[in-house]
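The complex appears here without one of its protein chains, the remainder shown in place.
Presenting subunit A:
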């Protein structure tokens, strides 16, 4: 049973009128016979709606800053915000110098009532002093939580004074939870400051090896980044920095030396990608290392960009050897998955990327969406000039990078760039809609009510989402897989990741546990009799 406009309207009709009017704009059914289908995205969630969205702090500290392992991240606020972003996102990190790996630490100013009344600046300064004394890190970040902005603590001034006192960089992020409409605001705030204050402060003028790249928007959840790096290194690339999974402050400082920037999660990092191009002349390439085909295409596009005979040959050799190794295993899992249907609702890029993997496994995606994406993530970057700025996006500080006169260098000639752009997504992202089938549904900021309703109509075999949905879906007897935390598995990126994902998804379908939901006594009367010719025996 598919979805059509009438059925969609039936679902929406159950809402109060104002909610209905709003939600209608966030949902559409894909049609390829029309040139564009506009969706409303990156706008406020209606109060009272059970949304999956988080806040700007979660996007800034939780997503972008947290994975940088060799900086101490101080959260300025009451304890909860620091506590919940402590080891909860599975952004793995390892370090050659364990004494400078702070990934398992949570540092909070633990604001108390008196700090709210009299201000928390002094306390923050003291916490920085203690962090320097105990940990002696190379750099520190300060992340603001809701009350900080409201009481007017000047974190920037505290950071500046601490820099002067301790001689290390102290970065201040005004990522109060109420800023913007979701995590997305926090990504932008983090991007701006990393660009303004960290990237390019390294002293290297050139990368130490050939084919240097940055891997942007890869957070190393479950080791994804390590699998991608494994493949890239085997081909012969030099990974200058990863932003920010298993990321390092020292490496990010030299990110300007890359010849190409790869963008995995477009939503959370496209600002830095754009600014790197403006400032240093380094183009960015949209990649997708989720799925076998996506990985192969991304590798081939990279080879086209660098246009080096040896690199291209090595790319093909690695692809061939990896495929020979994994395809027989992958095909076994495909037999279990073939013909199944999926809903794929994740944060900002996985809602799109994982559809590739589903498709390779023979699973059709019936519904997909993002928690905190913008219109361009659905409709493609060409709509960016038409996106209206509203009050919520205006209050996120705007930072524009300027050309670095000393270091700006065109990596390829303008003619070559145009030629490449016709072939590969350089500086381009087509969005989720582009890849989806006609009749499938795209939903922005999917909420609990719609989750239940869409499941009732479309009855998917698997629903990939986050922890808050997971057990709701499983209670309905439907396999559910977290695609934020990977249900504590992974990696799911690259060639090995595709196999791991196939294995995990198949396990979800094949698990015998589903067979026990109905107790045997539900289908059998208590007294069993048989009817004989004379009557009841």
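In this text, contacts are C-beta pairs under 8 Å (C-beta built on N, C-alpha and C of every residue); 3 or more make two chains touch, one makes a residue touch a chain; residues count from 1.
The rule is short, and it goes like this: contacts and distances are computed from a predicted model.
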item	value
Missing subunit (named according to UniProt) among the choices "Nitrogenase molybdenum-iron protein beta chain", "Substrate-binding domain-containing protein", "RNA polymerase sigma factor, sigma-70 family" or "Ferredoxin"	"Nitrogenase molybdenum-iron protein beta chain"
Residue, one of A:234, A:277, A:308 or A:392, that touches the chain absent here	A:392
Contact partner of the left-out chain, one of A:31, A:126 or A:233	A:126
Residue, one of A:42, A:91, A:109 or A:496, that touches the chain absent here	A:109
Contacts of subunit A with the absent chain, listed as residue ranges	14-16, 19, 44-58, 74, 77-86, 88, 98-102, 104-113, 115-116, 123, 126-127, 129-130, 133-135, 145-147, 149-151, 177-183, 391-392, 395, 448-449, 452, 466-468, 470-477, 517-518
